[in-house]
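What follows is a structure written as structure tokens; I'll ask about it next.
All protein chains of the complex are present and in place, except for one that has been dropped.
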Amino acid sequence: MAPDIEHLGDQIAYLMDRAAISDLIISFARTLDTKDFAGYADLFTEDGIIEVPVKLPDGSFFRHVGREGLAELVSGDGQRTGLARFAYTHHLSANHQITIDGDTATACSYAHCIHRLSDDPADVWELGGWYFCELRRTENQGWKFANVRLEKVWEHGKPEDHG
Amino acid sequence: MAPDIEHLGDQIAYLMDRAAISDLIISFARTLDTKDFAGYADLFTEDGIIEVPVKLPDGSFFRHVGREGLAELVSGDGQRTGLARFAYTHHLSANHQITIDGDTATACSYAHCIHRLSDDPADVWELGGWYFCELRRTENQGWKFANVRLEKVWEHGKPEDHG
Partner (left out) sequence: MAPDIEHLGDQIAYLMDRAAISDLIISFARTLDTKDFAGYADLFTEDGIIEVPVKLPDGSFFRHVGREGLAELVSGDGQRTGLARFAYTHHLSANHQITIDGDTATACSYAHCIHRLSDDPADVWELGGWYFCELRRTENQGWKFANVRLEKVWEHGKPEDHG
């Protein structure tokens, strides 16, 4: 719910922050789907954390602290699981539930994620879940993610066959 | 479309109402998915009505008038169909089309609803449809649902096997 803000200036600031945070959540999806992994990493604070319930080849779950190395990890390579190997991904993002408290904020958002496993557009791995985000307003670059955690709720398809 | 509002104060009030109503629609989804059925009932006016095209064991369709008893009905129990029995649900909400007229409003929104039927995250019942909502601005608690009606458009899976 929108907070009880008396003054118009505060209301405009609230609406602008809300729009900027929603845009950040959408940029998260868009940078992944355009394979702009450097742009993706840039959405985080320097000490930002990402946690995703996907198992890596060494048995651990995907978790990374800090912007450095994040682009490479999300992209992946021959040794590691990542998104670069997919022909297409499609991260549909909705239900942006945003709570702002000064220069910090939290957001819960829903995602329906498609990963195309081959040239056949029907060969997809789908998963749905919610992202829990903590955000910080930075000095010169506006809102950034301090923490993003994906909780998986359902899935279709066969990710394990594809790494 | 945004109305042709001349004065900035009216425009801000319009944008704040629009944000609050969108948040209410998202809270509808979120309270269901977190099984906060008391919080769900609290989104309605005291005389609020909910209508869902799901058949109950007695052959009637799910319809309830009034906030009282709503949480129990949506939750369900051994005798009745409800959402508590699902391992997870995931109500993705989008296309919020909101029309505000003073202290009343209407909204049409789209939903893609996932219900996990077992421990297997691939064993899901999916349905899509649109919610038609009538809203009222209450004295002390902001916007509430006076009426919510779900029209089902498509589905996958096997709900009838699961009640």
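Letters A and B name the chains as they come in the text, with residue numbers starting at 1 for each one.
Quick note on the criterion: contacts are C-beta pairs under 8 Å (C-beta built on N, C-alpha and C of every residue); 3 or more make two chains touch, one makes a residue touch a chain.
Nothing here was measured: the structure is a model prediction, and the numbers come from that model.
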Of A:19, A:65 or A:84, the residue in touch with the unshown chain: A:19
Contacting the left-out chain in the complete assembly, out of B:77, B:103, B:120 or B:155: B:155
Touch list for subunit B against the chain that is not drawn: 1-2, 8, 11-12, 15, 18, 92, 94-97, 108, 110, 112, 128-130, 152-157
Touch residues of subunit A, complete complex, unshown partner: 8-9, 12, 15-16, 19-20, 23-24, 26-27, 29-30, 33, 88, 90-94, 112, 114, 116, 121-122, 124, 142
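Criterion: only the chains that are shown with their structure count from here on.
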Magnitude of the superposing rotation for subunit A and subunit B (Cα, nearest 5°): 120
Distance from subunit B to subunit A - Cα centre to Cα centre, in angstrom: 26
